[in-house]
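Please read the structure below before turning to the comments.
One chain of protein is taken out of this complex; the other chains stay put.
For clarity, chains are labelled A and B in written order, and residue numbers in each chain start from 1.
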Amino acid sequence: MTSLMDHPSRGETIGYSFSQPTAAPVKEHSFYPYTDNGGSTLGITGSDFAILAGDTRSTSGYNINSRMVPKVFKIGGDDETGEGAHILLSVVGFAADGNALKERLDTVVKMYKYQHGKSMSVGACAQRLSTILYQKRFFPYYVHAILAGLDEEGKGALYSYDPVGSYEREQCRAAGAASSLIMPFLDNQVNFKNQYIPGSGEGHALEPKKAEPLPQETVKQLVRDAFTSAVERHIEVGDHLQVMIITKDGVEEVYHPLKKD
Amino acid sequence: MFIARSEYGKPHPVPPMPLGPTTFSPEGRLFQVEYSLEAIKLGSTAIGVATSEGVILGVEKRVTSTLLEASSVEKIVEIDQHIGCAMSGLQADARNLVEHARVECQNHAFHYAEPLRVESTTQAICDLALRFGESGDDEESVMSRPFGVALLIAGHDEDGPQLYVMAFEHFHARLANLCLPFRYHAEPSGTFYRYDAKAIGSGSEGAQAELQNEYHRSLTLAEAETLVLKTLKQVMEEKLDSKNVQLASVTKENGFRIYNDEQMSQAVAQLGGNQ
């Protein structure tokens, strides 16, 4: 083919019925390797627990792929059900990357136990997740990850990430499609932003209400409220709410119905 | 003994095959492994004693000439803030192993924001020490011979103070054991050993006997320091002084600390006072 194309007789002197472009325009790679599968996740910690929740809707554009695709995973469990896990991970964004990331972290946590003869701490796992994400800095895992567990003192620990591995330990974090709807609600209800102690002063002297860890029941209700509200205002969120609660006794997983419209 | 057919069908003896380090001799021996054991037997004595307060490492420096600058003999080195190691045998080989261990420790800290455990560090060193012989198709290139050095690895982590030995009786027996299960009846699981007190090198036999007699679980760090010096003194050919031995400690509070001249003088003086 190449030799035919490079035939010396090719040119204007020979009567082609079509014009010959002098230089063929270089075709660009038009393949875009990402997509957005919608959905939202949310994590809140307490003094002796951490909650990680997410809706189970999977979308492509205006289509609902499935109403039951969980986004919260147990990491480093003893079997495929995740039994015995002490770390939770939620991923939202591009679901294929999310799955790949989950499986990678899960493998790392299991290998760690074989190699060092102890379970990985959440702090160590948090750092490792950061390096995993950063190693793909120039072809990132297109996900917002949240990692949850209990720290060495038994307190709830929550770490949130951007797609390239920046991370921070926080009291609460919302991620994904409806994060901009949920996060301000959390700021107000968990960290008591814009809440003041009544009668503590006038104007700038007004004393802000101090944030402190909330009881588990309150947090559970906050999570459900956050999602019922998000479902009302965001089309990519809905179907079911998956909630995982990690305490010293292990991981509890429950599902609640959400609106399917 | 070994006969093959030539091109013309005439039998002729096979010329002796060149032996690689992991090739058996016709008698079923691995010479390179055995030679490496000999190399270590010639090494200077090194002693480690673990107590509940921390671990003490001690080595004889073998200052063979009055013109030798004693401080240039480095036989105890830091691996990480919480791990140190003493060596006996070929020091150049030890540098390879220590460098590897240091990288592993830093790598772990980078990835996991925590120090590497002492046992894992030891395992990392042993993994490297096994990489000799001929490489497979997709393996990276390996060493041509086994390491001719034994190490005492002292450290402190969440399991408390620990002392590990990568030494000939066990580690090299393990190497040999992988190849020669019928010759060496060592631990077949391919593990290394943790000790309360251990001596390696040329004076190790006598030293180990002494440690066996003197060691008890309630030893303090100061007592361990004295025990190490006392034992070294017994097995050394030269007269022990603060210049021809080196001590180091690993404790929870201070991590790995190598003794400076002043501390060495003090420790040796202490020993003199005790006797």
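Please note the rule applied: a residue touches a chain if its C-beta (ideal position, glycine included) is under 8 Å from a C-beta of that chain, and two chains touch if they have at least 3 such contacts.
The rule we apply is simple: contacts and distances are computed from a predicted model.
UniProt records the chain missing from this view under the protein name "Proteasome subunit beta", selected from "Alkylglycerone-phosphate synthase", "Proteasome subunit beta", "Ras-related protein Rab" or "Autophagy protein 5".
Within the entire complex, contacts from the absent chain reach the displayed chains A.
Taking the complete complex into account, A:Ala96 is the one of A:Ala96, A:Met183 or A:Ile235 that touches the chain left out.
Residue A:Val69 is the one among A:Ala53, A:Val69 or A:Leu158 that touches the chain missing from this view. Although one chain is not shown, part of subunit A still touches it, namely residues 1-2, 4-5, 7, 9-10, 14-21, 24-27, 29-31, 33-35, 37, 58, 60, 63, 65-69, 94-96, 99-100, 139, 260.
To be clear about the criterion, only the chains that are shown with their structure count from here on.
Centres computed as Cα averages put subunit A at a distance of 47 Å from subunit B.
The touching residues of subunit B, when paired with subunit A in their complex, are 110-114, 117, 119-120, 123, 158. Residues of subunit A touching subunit B in their complex: 112, 115-118, 120-121, 123-128, 131.
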